[in-house]
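Just one protein chain is left out here, and the rest sit where they should.
Then we have chain A:
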Amino acid sequence: MECVVQGIIETQHVEALEVLLQGLSGVPKERVRVHELCLKSVPMLGAVPSEVRLLCDLAQPTPSWTIRHVGGAMRGAGAEQISILVRTIVESKASSNVLRYFYGIGYKLDHEILKVGFAFRFQRGAQFTVTVTSANKMPKLHATDEAVQVTPGIQLVEITAPAAANNYNDVVSAVTSFCEYLAPLLHLSKPGNSTGIVPTAGAAAASLMSSGGAKTL
């Protein structure tokens, strides 16, 4: 399982967000360049229609592949009340022929996207991964070098933390309190429930760049 929240930020404030994340995490940022392919099962295959994501990490010298299955969100009154999505996730590393494999067993490409940006990975009451990326689409199949931004001027921020059935309450608390630190710059909510940009983010960003930014120098 994982806990996840998402938000959006204007590209002009990303540098301030990076300064803030750097200060909060104390770890260096990592470059993110991930080619994500979403595949769906052909009609009639499977007890239910299914979807699988293949992630190719292009930030490494040798691209590496991960198979990712995103399961359903946790339901119930408790899940409704929290502002964080808790969902099942299964991931497996795979050899580079994984796309051919899934085509071979009856999956077809639904869409593909290139996510470019940075990430911070750190421990803070849970194992956090914060990614700040722009989504890019390819004009031609798999042409990642020619990718163009889908929403110029806007970047996606995603916070995820792994959780288990016996500790997700603690992880939800840790993520909730971390989100508060980022509140001056962005609203974070369950994926799909976008709450837009923070109107006063400009002032918060300016303040961060003048104080927090100076500290890192």
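Note that a residue touches a chain if its C-beta (ideal position, glycine included) is under 8 Å from a C-beta of that chain, and two chains touch if they have at least 3 such contacts; residues count from 1.
As a working rule, contacts and distances are computed from a predicted model.
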Between "Signal peptidase complex subunit 3", "Mediator of RNA polymerase II transcription subunit 20", "Potassium channel subfamily K member" or "Serine/threonine-protein phosphatase", which matches the UniProt record of the unshown chain?
"Mediator of RNA polymerase II transcription subunit 20"
Have a look at A:M1, A:A16 or A:V98 and name the one touching the chain we're not showing.
A:V98
Which residue, A:I8, A:I67 or A:I154, contacts the hidden chain when the whole complex is considered?
A:I67
May I ask which residue of A:V4, A:V52, A:L114 or A:V172 touches the chain that does not appear here?
A:V52
Touching residues (missing chain, whole complex) on chain A:
41-48, 50, 52, 67, 69, 71, 88, 90-95, 97-98, 100-101, 104-107
